[in-house]
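Please find one structure pasted underneath; my questions will follow.
The other protein chains are all here in position, but one chain of the complex has been omitted.
Chain lettering (A, B and C) follows the sequence in which the chains are written, and residue indices restart at 1 in each chain.
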Amino acid sequence: MPDHTEPLHEVAHLGHIELLTPRPEESLHFFHEVLGMEEVGRQGESVYLRAWGDYERSTLKLTASGLGRGWTTGDLGHGPAYQFTDPDGHLMEIYYEAERYQAPPELRPALKNQPQRYTGRGAAVRRLDHINLLADEVTPNRRFMESLLGFRLREQVILDDGVEAGAWLSVTPLTHDIAYTLDATRTRGRLHHLAYWLDNREDILRGADLFLEHGIAIESGPSKHALTHAFFLYAFEPGGNRIELFSGGYLIFAPDWEPVVWNQAERARGQAWGLRLPPSFHTYGTPVVEVPAASLRHVPVVGPS
Amino acid sequence: MPDHTEPLHEVAHLGHIELLTPRPEESLHFFHEVLGMEEVGRQGESVYLRAWGDYERSTLKLTASGLGRGWTTGDLGHGPAYQFTDPDGHLMEIYYEAERYQAPPELRPALKNQPQRYTGRGAAVRRLDHINLLADEVTPNRRFMESLLGFRLREQVILDDGVEAGAWLSVTPLTHDIAYTLDATRTRGRLHHLAYWLDNREDILRGADLFLEHGIAIESGPSKHALTHAFFLYAFEPGGNRIELFSGGYLIFAPDWEPVVWNQAERARGQAWGLRLPPSFHTYGTPVVEVPAASLRHVPVVGPS
Amino acid sequence: MPDHTEPLHEVAHLGHIELLTPRPEESLHFFHEVLGMEEVGRQGESVYLRAWGDYERSTLKLTASGLGRGWTTGDLGHGPAYQFTDPDGHLMEIYYEAERYQAPPELRPALKNQPQRYTGRGAAVRRLDHINLLADEVTPNRRFMESLLGFRLREQVILDDGVEAGAWLSVTPLTHDIAYTLDATRTRGRLHHLAYWLDNREDILRGADLFLEHGIAIESGPSKHALTHAFFLYAFEPGGNRIELFSGGYLIFAPDWEPVVWNQAERARGQAWGLRLPPSFHTYGTPVVEVPAASLRHVPVVGPS
Partner (left out) sequence: MPDHTEPLHEVAHLGHIELLTPRPEESLHFFHEVLGMEEVGRQGESVYLRAWGDYERSTLKLTASGLGRGWTTGDLGHGPAYQFTDPDGHLMEIYYEAERYQAPPELRPALKNQPQRYTGRGAAVRRLDHINLLADEVTPNRRFMESLLGFRLREQVILDDGVEAGAWLSVTPLTHDIAYTLDATRTRGRLHHLAYWLDNREDILRGADLFLEHGIAIESGPSKHALTHAFFLYAFEPGGNRIELFSGGYLIFAPDWEPVVWNQAERARGQAWGLRLPPSFHTYGTPVVEVPAASLRHVPVVGPS
């Protein structure tokens, strides 16, 4: 992707993610009961979900695997979308019209500045935070997001042989809306994980207790990342997709932010408090080639309606 | 201020705040020992301070009161600044060149993506969050910030008689970088409070314990706001200025955010959990007329240096 | 009560509490859905409940008001009980045989050293902590508990006129299993509140968020007590009884503990962070005269079976 290309002004943020699952009922139970998300609609083989603090109608589309694509005229929660794939083959889309979530009576919040009541059910994740995509090569995907979509590089891992092993990018002050990390198996189009935000580290500890009681396999954590220095917990939903609970880290307000570059020796030290991620973390991913993986909302030039 | 004026593209965020104090030594002790901030320089009658997560060199200038102005060629931590006053008379400035903080050896962080080590001293506030200015009339000040500086209105209080009693504005996804609230005494140019951010509600509870042990007067909290639904604690530093510890709330990613408007009856219900703020909250402010109250960093068209 | 009476060796701890409610269905919803307790049995007009960390089968008996007494041969969860009233008229009982809780399959914990799984439902209170009884006169009731039941005085409030306004007593290292506080209305046999324990202050903040969303009236807090210096939240269950969520404070290991005595001026300073409790806190109570209010388990001399 040529660097001189003008970025597409102005992508606003990560909109929603579609996950494929071979075990749709168990996955739905996980997102509804264990993560505490709300179901807001069903269509075909898909169930649409939202966290209590998401302002759009839905941030997660859970689809029984095997479904084909073909929804360029829009989807539940947003209007017509332009679909494209990143260099690694992950299907993405950009859309302009989004439906703001209107809570039904039983989910109406006590405070009018919340989109939905806090139910407290399960881990009660608050809002979609970021997605981490595996890529056969990180660099072309990172450049694609920078050049065409206006993402900014925030943190980066460069190995001793010069290979870019990871790139954390955002269009918002979050440390990353999207990350690309090297797929050790050299497979294309896979998902590493998607992450939902919680407000306090304590909320994630509570999430770990709930995962324990629900028999959800914890892969690693809760602990503190070195990159982003956020607090995290990785687990697998029944469909096999890796889910992260995420809190803390930092916001980037500097307009001239210089990416933080980590070398191989620095990464070899493990996470912030010394924890080593297990081998599965570097090899396991789930296929998302044939379905939309991430949506990005477009902000018009003349101002939003 | 005419609404058709083009806003000044693109103010980045709240930069720093200057506080006047009649008790400079006690105030310095408060910000250094009790809030846990670092001193990064002295000049004239002023001491410059920073929180551990601030990326700029300084976010607080603490000045023995009585000092005149006159520093339009820049200040410690930033280059030339354009000074102006808002309609209510608070002196402000915008600057382009900012000095990024370089931690000395004893404050170098263990993680390279932190600007400074976390010392854990005192409440260990993390970064400047927002400023709340009292105004004789809210509306002209709010319009000034919207029209000329590109701020967006996020939340608002409108009384039964149509008077705008408060406006919460931001150029970032924070719920407010600056708020204007009605000065019940009809004085001009006063400060209501400035706020530093902490990552978890628990950090604020710990701050309250420290205020108790240090004999710092707590005005209200810790509790939960209705507006912004953030967690808060208000106290007075020895110089008399009201300081807020702030955590949580929400981030605004929606490009077409609709301001949340609260009416008189809704405000009469108190804070989120029913707490009533004491009378002092609605009448007490400190003078900031003659000194710069807030700085806003300018982002150039061709990209930051 | 004569001071020379030998105390009854050896009362172990607070066993369970019976609450009267004129709105049994709404009260049950509160304890089950909002506080997150489990129902473990029904008998007559009563529903028996437990918190997830209670080791006995039940710690709360919720009874539709109007029920008479008459269960000296035992009750659900324990064997024969000796009933008596304290000087103020609260009915109490002591029992020896208790049924240890055996979790059914769906509530079996992941860790074998927990009596029940952590469900995370509602505030998810952990275990019964203490009861606070109103009394026309504190002193005779306090002496009764000390002399006959072996309770130790931990903290105490003595007014300027010498009146004992409150006594906090325990047989365990908790700061209190039972407190007596002066009934400002000079009514006899009333309950001030009962308290359930949570492990972290953050759990109580979460409880406050849930009370807000469920429309449960918060009377005061979350904040920090001066006496016991524990973290607290007071609310009213639909039947009108005051419920406290409680965490922190201190444990008493000193065998020669000297009671902490607070005078009128010290109490006038409010709670630890300056909060003033509302007038209702000093006047409102609920009748428990005609039903058992607290149970105390007897430890035999020859050792437990």
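Throughout what follows, contacts are C-beta pairs under 8 Å (C-beta built on N, C-alpha and C of every residue); 3 or more make two chains touch, one makes a residue touch a chain.
Everything quoted here is computed from the prediction, not taken from an experiment.
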Among B:E202, B:E219 or B:E244, residue touching the chain not depicted: B:E202
Subunit C residues touching the omitted chain (full complex): 10, 12-13, 53, 55-56, 100, 110-114, 155, 172-173, 199-202, 226-229, 248, 250-251, 253-256, 260, 262, 266, 272, 297, 299, 304-305
Missing-chain contacts mapped onto subunit A: 200-202, 205, 208-209, 211-212, 218, 221-224, 231, 272-274
Residues of subunit B in contact with the chain not shown: 109-111, 117-123, 200, 202-203, 206, 209-210, 212-213, 215
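Keep this in mind: only the chains that are shown with their structure count from here on.
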Inter-chain centre distance, subunit B versus subunit C - centres from mean C-alpha coordinates, in Å: 43
Between subunit B and subunit A, distance of the C-alpha-averaged centres to the nearest whole Å: 31
Shared interface positions of subunit A, touching two or more other chains: 110-111, 200, 202
